[in-house]
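For this view, one protein chain was removed and the others were kept in their places.
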Amino acid sequence: MHYVVRRLLTLLLTVLFVLLLTFAAFRIIPGNPALAILGTEATEAQIELLEAKLGTNRPLAEQFTDWLAAAFRLDFGESLRFDEPVTRLIGSRLPVTVSLAAMALGITVSFGIPLGVLAAGARGKAADLLVSIGTQLGLAIPSFWMGILLILVFGLALKWFAVSTFTPWSENFWLAFKSLLLPAVALAVPQIAIVVRYLRNSLLEQLGQDYVRTARSKGLRESAVLFRHVLKNALLPVMTILGINFGEVLAGSLVIEQVFTLPGIGTLLITAIGNRDYPLVQGLVAFIAFTVIAINFAVDLSYRWLDPKIRLR
Amino acid sequence: MGMTEEAAIGADTPLLDIRDLRIQFRRGSGPPLPVLDGVSLTVNRGETVGIVGESGSGKSVLSLSILGLLPGGMHIGGGEIWYDGRHPLHRMSGREIRALRGKEIAMIFQDPMSSLNPGLAVGDQVTETLRLHLGYSRREAKEHAIRLLRKVGLPRPESLFGEYPHQLSGGMRQRVMIAIAVSCNPGLLIADEPTTALDVTIQAQILDLMRTIREEDGTSILLISHDISVIADMCDRVLVMYAGQILESGTIDDVFERPLHPYTAGLLRSIPTPAKKNSPLDSIEGRVPAPHERSAGCPFASRCPHAVERCRTEMPELVAYRGNHAARCFLAETEGAHRHAAV
Partner (left out) sequence: MRGMRNHSLALGTLFVSILFAIMLISLVYTPHPPNEMNVRERLQAPSARHLLGTDNFGRDVLSRVMFGSQTAFQVGAVSVAIGLAGGFLIGTLAGYAGRWIDELLMRAMDALLAFPGILLALLLVSVTKPSLFQTMVAIGILAIPSFARVIRAGVMQHKEADYVKAARGLGAGNANLIFVQIVPNIASAIVTTAALNFSTAILIEAALSYLGLGVQPPDPSWGRMLNEAQSYLTKSPWFALAPGVMITLSVLGFNLLGDGLRDLRDKSN
């Protein structure tokens, strides 16, 4: 219990820092934010109006506390360009990004785990080199380039996928799936490389343990030893790595959505930046950071719950 | 080959019959190294046979080879291992050996903490063999497992069933291991240093437990240990191993009271007793040669206070004297069976 409380406090502190950073980012630029948004052609009246709307005509400390209070209510103000509450905009785009991340995770697990098991089996053989090369490449290839290559091969050359068209889930399940598949694969490739590496090492470490010898001495088949005893113990650290890496997956999806023109929060963010839509940018950045922090926290807790040695202390 | 394909199966057929077993270690470059160099032993039904030796003697490798659990790189280079007169363990297929493991021949290991799966509940690890070999259902296996846990002297077996190894003490874990080992009522129990990792008081309890099981179920035991007192306590017969070979074998009385081999005598002398309280501990100088350090001649020659030139160049044979008391030593040969290696 003590640990959970400590982690919660750390979480709070981190969140506070994030909010501070997001707030400060827009206040550190010299000059007038409203002016920066509207440009030099703007009139006095327009600037004053925007200032009032943004609240930048008030003292800094007041602005921050207000922003903080609002943030905890999940109220990030209104988008300048879209005239809608930021929260609602985020909500409308969230399903696409979540689907994308979920699919990427699914692909990672479905391919990464079997490949990791195979990689452990390849130790000492020629295939081991292939595994090393494969994982290194998987980590080095920029996922947005992989996306472009996938479009090239599967979209244009083979014409299996329609490019640059997105179908929402509500319209047509299969088409929606297809429109998310290539981007999900592009996102999954580096994660698979990570899983294969970690799982291979974790498996090999477990296989050297004494309890494996005991399991064999009971007359279990090698496959039973692997799946009933070893895999379970080996998977735990790998799953937590995946959870911790979720932030990277989210970051990757920001760019991938651009590559495939998917209407998720990634493209929303890029658009907002281009429009100098500060409230929207602030809200999006804070929201994304929160999500990553929350998930890291959940993963941390779940690890402690899943590992019997820690849970039952 | 000079050895019978199958021994005639009779009531006096040894349960375990190891003949001239050779085990080698395959290195990257160069010829394979000898780990066991022609070891023979038998365990009869209802017997408890001990193997005693220092670390590096090859006794653990011997115990692992019976069930085909040799670590990577080691393999059987020659000899035979017969179980119950009809199972040639040295050349059985993986599938055939697996049918015997945990069912006819079971093993317990030295460190119960690392030998149990830390991620599985104790109960699941006990029911595994029951479901695998005896085809029990989940419920039957659980009931039987709880009975087994009680049988090995564990308190609150119903709640222990769901606990994890790290929640148990060392002695309790070893009891669990014993429960797993005897779950399918094996004919032979191989115990590799079962008490070495435990406190002295717990050691006695575990040995008591093994004795109880032996009496109740008639299990034969092959007990490996570097601790002479444990061997003397539990065994009917003993073999003394050194650098991959048997140096002496016979009944407990014969070997421990009238040792023929200088090494055995040295081992016995080095046991601390109250009488020796204020004198320096007797120990045998030097250490067991590693597989790549072995040379022609008696492996103990470099440390033996009685070694002569012949000992370093020629390998003595294992010769039986009076009854089944055998020794591999030129000194014993020349002086006959009457020599007491008292120095």
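Per-chain numbering from 1; labels A and B assigned in written order.
What we mean here is this: contacts are C-beta pairs under 8 Å (C-beta built on N, C-alpha and C of every residue); 3 or more make two chains touch, one makes a residue touch a chain.
Just so we're clear, the structure is a prediction, and the values are computed from it rather than from any experiment.
Here the chain not displayed is in touch, across the complete complex, with A. Touching the missing chain, out of A:Val86, A:Leu203 or A:Val292, is residue A:Val292.
Interface note for the absent chain: among A:Gly91, A:Gly106, A:Pro142 or A:Gly208, the touching residue is A:Pro142.
If you put the hidden chain back, the residue from A:Ser132, A:Thr167, A:Gln209 or A:Ser302 that touches it is A:Ser132. Where subunit A meets the omitted chain, the residues involved are 10, 13-14, 17-18, 21-22, 25-26, 28-29, 128-129, 132, 136-137, 139-142, 144-145, 148-149, 151-152, 156, 247-248, 250-251, 254-255, 258-259, 269-270, 272-274, 276, 278, 281, 285, 288-289, 292-293, 296.
In the analysis below, only the chains that are shown with their structure count from here on.
Subunit A and subunit B have Cα centroids separated by 55 Å.
Looking at the complex, you find that subunit B touches subunit A at residues 67, 69, 98-103, 106-107, 109, 111, 114-120, 128-129, 132-133, 163-164, 166-167, 177, 180. Residue ranges on subunit A touching subunit B, taken from their complex, read 209-211, 213-221, 228-229, 232-233, 236, 307-309, 312.
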